[in-house]
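For this depiction, one protein chain was excluded, whereas all remaining protein chains were kept in their positions.
Take a look at chain A:
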Amino acid sequence: MTALPERTDRKLGLVIDLDTCVGCHACVIACKGWNTENYGAPLADADPYGASPEGAFLNRVHSYEVRPAGGDAAQIFHFPKSCLHCEDAPCVTVCPTGASYKRGEDGIVLVNEDACIGCGLCAWACPYGAREMDPAEKVMKKCTLCVDRIYNEHLPQEDRVPACVRTCPAGARHFGDLGDPDSAVSRLVVERGGIDLMPEQGTRPVNKYLPPRPRDEIDVLAPFLDPVDEAPGGFLGWLDRTLERMG
């Protein structure tokens, strides 16, 4: 049913730390690997070894340059992006067939691929570009929050998290219940001032992003690191003067 649940018992989601992400794309590959072999149709590629390879991915990493006002040096931030499992998910209500739905028990937004007609309207309704049409199966693919891992009792406990979280070598991705104010992820969001993406779209995303911390202050050490010695003394001074004289 494409009506949204009035409330969800839990709000499972991700917290992504933009301060920590190193932009290695390991989460992209882990996601593609797991979701090609498990839930739903495999994530297909078109022309994978040709001149113009492309394919369906549920998680992608952008990189942005931010130039601060005042002329300070620009900074680069890596920005992983996948479904935010919004509380007011516009992709769910537009679906004409009921293929797209949000679960009442944990808030995960899923696609029943057997009922998907591949009209693409849900991808249009999503502000974040979180849904991609599979080039081979012609059904809509999206992040499942690895629903087939997190409840999978055949996996060891440490593997019962989304593949992207399990693989991240930098610890930039966290998984948990954002509806529980005492959960580790909720506390992290409060401590670090976690934010919503495009809040003006009114989607109320469950996933949060932790903004980069302020740059480290290096002013204390800076004078000792001065790279150019304007008036060298001692042996270097003698060498400098001697070389000057040699013209």
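We take it that contacts are C-beta pairs under 8 Å (C-beta built on N, C-alpha and C of every residue); 3 or more make two chains touch, one makes a residue touch a chain; residues count from 1.
Here, contacts and distances are computed from a predicted model.
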Listed names "Amino acid ABC transporter permease", "Benzoyl-CoA reductase", "Iron-sulfur cluster assembly protein SufD" or "Dibenzothiophene desulfurase", with the criterion being the UniProt name of the chain not displayed: "Dibenzothiophene desulfurase"
Residue in contact with the excluded chain [from A:P5, A:P42 or A:G120]: A:G120
Among A:P53, A:G104 or A:G237, the residue in touch with the chain that has been omitted: A:P53
On chain A, residues whose C-beta touches the chain left out of the figure: 1-3, 18, 25, 28, 52-57, 60-69, 74-77, 79, 81, 90, 92-99, 115-121, 123-129, 132-133, 135, 137-139, 195-202, 209, 211-212
